[in-house]
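Left out: one protein chain. Kept in place: all the others.
Chain nomenclature is as follows: A and B, assigned in order of appearance, with residue numbering initiated at 1 for each chain independently.
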Amino acid sequence: MSEGIPVYERPAHIPPPGLWTRLRRHKLAVISIAVVALMTAMCAAAPLLTGYEFDAIDLGSIREAPSLDHWMGTDDLGRDLFTRILYGGRVSILIGVLSAVIGTLLGSTVGSVAGFYGGRLDNVLMRTTDVAYAIPTLPLLIVLASYTAATGGSMALIIGLLSWMTTARVVRGEVLSIKEMAYVEAARSLGATDWRILFQHILPNAVGPIVVGATLAVGNAIIVESSLSFLGLGVQPPTPTWGNMLMDAQATMATKPWLTIFPGMAILLVVLAVNFIGDGLQDALDPTGREA
Amino acid sequence: MKGLLPLLAIAVGACSSGSEGGAPRGRSGADDPDRPKILRVAYTREIDVLNALTSQNLVDIQFSMVEGLVTTNENNEYIPVLAKQIPTENNGLIVVNDDGTVTMTWPLQEGVRWHDGEAFTAEDVCFTWRFVSSAGSQVYNRNQYLGIVACETPDEHTVEFTWTSVLGYYAGLFEAILPEHVLGGMSTEEIITYVPYNRGDALVGTGAFRFAEWRSGEYIRVVRNDDYWRGPEYPAIDEIVWSFIPDSNTRLNSLKAGQHHFGQIEPTQVEEMAAVDGYGVHLVSQNSFMHFDLSLNTAHARLLFGERDVRQALFHAIDRPAIADLLMQGTVTVADSPLHPSSPYHNEAAPSVAFDPELANRMLDEAGWRRGSDGIRVLDGERFTFKMLNRAGTADRIAVAQVIQAQLKDVGVEATFETLESAAWTQRWRSGEWEALVSAWFLPADPAITGLYACGGPNNMTGFCDRELDELMVRSDGFLDFDRRKQALDEAQVSLAASARSLPIYYNVVPEVVSTEVGNYRGSGTNFGSFWNLWQWTLGS
Partner (left out) sequence: MTAYVGRRVLQIIPLVFGITIVLFAVIQAAPGGPEGALLETGRFIDPEVIEAYRERLGVDQPVPIQYVRWIGGAMRGDLGISFSTTRPVSEMIIERLPATLELMGASFLLAALLAFALGTLSAVKQYSWFDHLGTGFSFVGIAMPVFWFALILQLVFGVWLQWLPVAGTQTVGATSVTDHVLHLVLPTVVLSLRYVAGWSRYLRSSLLVALRTDYVRTARAKGLSEVAVVCVHAARNALIPVVSVMALNLAGLFSGAVITETIFAWPGIGRMFVQAMFARDYPLLMGILLLGSVMVVFFNLVADIAYGILDPRIRYE
């Protein structure tokens, strides 16, 4: 049967010409890259952009509306909101990126090994995945948070460790179906080693779901942290994250809307942007090659 | 949102064609005399069991159905319910015997019936005592009942307790009575785990309302007790629905949408709710105070907090009026004593710690703590830095802790946070492995604070021990006479403040939103809550 054989196969060790060219076609992705880069740069350069400290409490200026002194207003302890958005962005973005990296690396490794080798190794790995998947976030989080401080780094680690399973399954599925394809058999018959086949022939074709998963993971991690703040867990004060800032402001959502709008929009923008980037990357990396 | 549009159309259609049996805008059937008067309460969380004595939650719902010998009114006074009067030495119902024991007689109301028709008698009271004092009864103030060594029933409407000695806190016991004819004959453990009583089917009380329904996760419904002992005209309300709405924002939204007659909101939402028609916002001051505790439990803590002057200096650095007026937006009052101002035992003259950062700086300098290069004080190579133990999920306490952190930094003291999840925090707090924390106690109307501050007291987790204070508190426990008890407690409050071991910050306030249709609401901040007189409430004109 000739099902499923791509029309054009490019040996994966030669990168598709002009990745940037291909990516540029995806306007939204380009804009999003700019947005993310700008926001990350601003957060990184926080001390240069604002004279306030993120924990500078000023009880006389509680919940003030945006003004010339405080561009985004002040929060429930009188701290400058713009400053906290910048510093909070550091933590939120760190959590997003770090946990996505951890989760994707771990998940892809487990999934590709399981799918490629099959048999008992596959069984053991997948059942381990089952076990890991069955462990709910909350209890594990409470346990881990008791032994480590609830900082951005430990949150990133925890969220990453809780998110690799979906990637593992998806990658395994892709590897399972790709490894049966004719060109893989061809490569094998030419004497290619397992690793070569996996990295040069199979994984590049599975890159779509991996990239999708990774970008979803970045956004997901930022959202998960905000959900944990809802439960009173998550990164603890006085360290700001967009998630805990949003949660703290919920009680006065209708009367002091800027307190929720700014952190909420920050989350929305970054997560949207990251997902558009993933979208663009996935199209640009598509190894089946497409007409212009 | 493809799927949503048709649903929205239905919604609009439904609303315009008349409602389906809800209670929009607090309408309760008041305008129509034939419709039942249903009080809708937006309650905070689902309770665990309906047994008022073994429940670990606040017992408002239980107390609408179950009564005790006494209750507390909004003035922190004990008033009799099932008892005809509260025994005192003056009315002759308390007799101190020659051997030091005390005979206390409680006359009971007559003509009281349980919801199933059985008569309420003194036997029920003695049965309740036997249950509470039995080992493993799980009642939170069990040890206070242990002073009673015997319970007699000279007749059906009289209970006679024999106490080992004079103990001042007797009036607050028996806030609920269990039915002997339902639970008698069971072991303690069986009673605690008796689901028909805990869940409502077998729950009988003497209260104004009877159990009707418990829909898991949603609400509990109680209906009017037509044979209520106070008279056929009570209660004026036909039914109460206690809805469980755990999220405070949802409660606010549901009140703004007019879907409930009563609900608790956050202090930060008071301004918003005050603008809504048809409701009054009542700031109910609680018998609960926020406090900043230091400990002497760890070596490091002893090093930092061992000297009284150093502790006092730290307290002078904290601006409590600003916390009360600005952070809490003026909804709370500064506290100088654990006893609430409405309590007759509150000592107005208890010393108040003034906010004086210059004084704090001077006192710390004099104690030898000099500013280091980073602004934090140092003594013999030790930096003045300590950890505050925060409890995750308590936004108000964490906010206060952050303010304290900032204000201490101004005087060169560094407080860092360690935040633990709820149950983990509780364990750590009780173990004593902590240096400082911000927390809140909820006191009963009875002013006994011995357990909190005594050396080795069961609720003293700070490691502080002051014999003089102990003596004052224990002495006050042994007085029945109000004046003598008050005098001892006044001195105890002064001694406590002088020892600078714990800084009271403010008395907690719970904003209660009550529909203007509700009558006879008398908000109370005691552990009996604002529903203490539900039997008197009215709904509608």
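For this structure, a couple of remarks:
One rule holds for everything that comes next: a residue touches a chain if its C-beta (ideal position, glycine included) is under 8 Å from a C-beta of that chain, and two chains touch if they have at least 3 such contacts.
Just so we're clear, the structure is a prediction, and the values are computed from it rather than from any experiment.
Summary of contacts with the chain left out: across B:Tyr234, B:Trp441 or B:Phe479, the touching residue is B:Trp441.
Of the options B:Ser243, B:Ser476 or B:Ser495, the residue whose C-beta touches the omitted chain is B:Ser243.
Checked against the full complex, the candidates B:Glu218, B:Glu307 or B:Asp396 give a single residue touching the omitted chain, namely B:Glu218. Residues of chain A in touch with the missing chain: 2-7, 25-26, 28, 118-119, 123, 126-127, 129-131, 133-136, 138-140, 142-143, 146, 165-166, 169-170, 173-174, 176-177, 180-181, 208-209, 212, 216, 219-220, 223, 226-227, 230-231, 243, 246-247, 250, 253-254, 260, 264, 267-268, 271-272, 275-276, 279, 282-283, 286, 288, 290. In the full complex, chain B touches the hidden chain at residues 1-4, 7-8, 10-12, 14-15, 20-24, 38, 40, 45-46, 48-49, 56-58, 135-143, 189, 192-195, 198-199, 215-219, 221, 241, 243-247, 249-250, 253-254, 256-257, 259, 288, 420-428, 430, 439-444, 451-452, 458-459, 527.
Methods note: only the chains that are shown with their structure count from here on.
Rounded to a whole number, the gap between the C-alpha centres of chain A and chain B is 45 angstrom. Chain B meets chain A in the complex at residues 248-249, 252, 266, 268-269, 271-272, 319, 322-323, 326-327, 329, 390, 392-395, 398-399, 402-403, 405-406, 417-422, 424. Contacts from chain A toward chain B in the complex involve residues 55-57, 59-60, 62, 76-77, 142, 145-146, 149-150, 231-233, 236-238, 248, 250-255.
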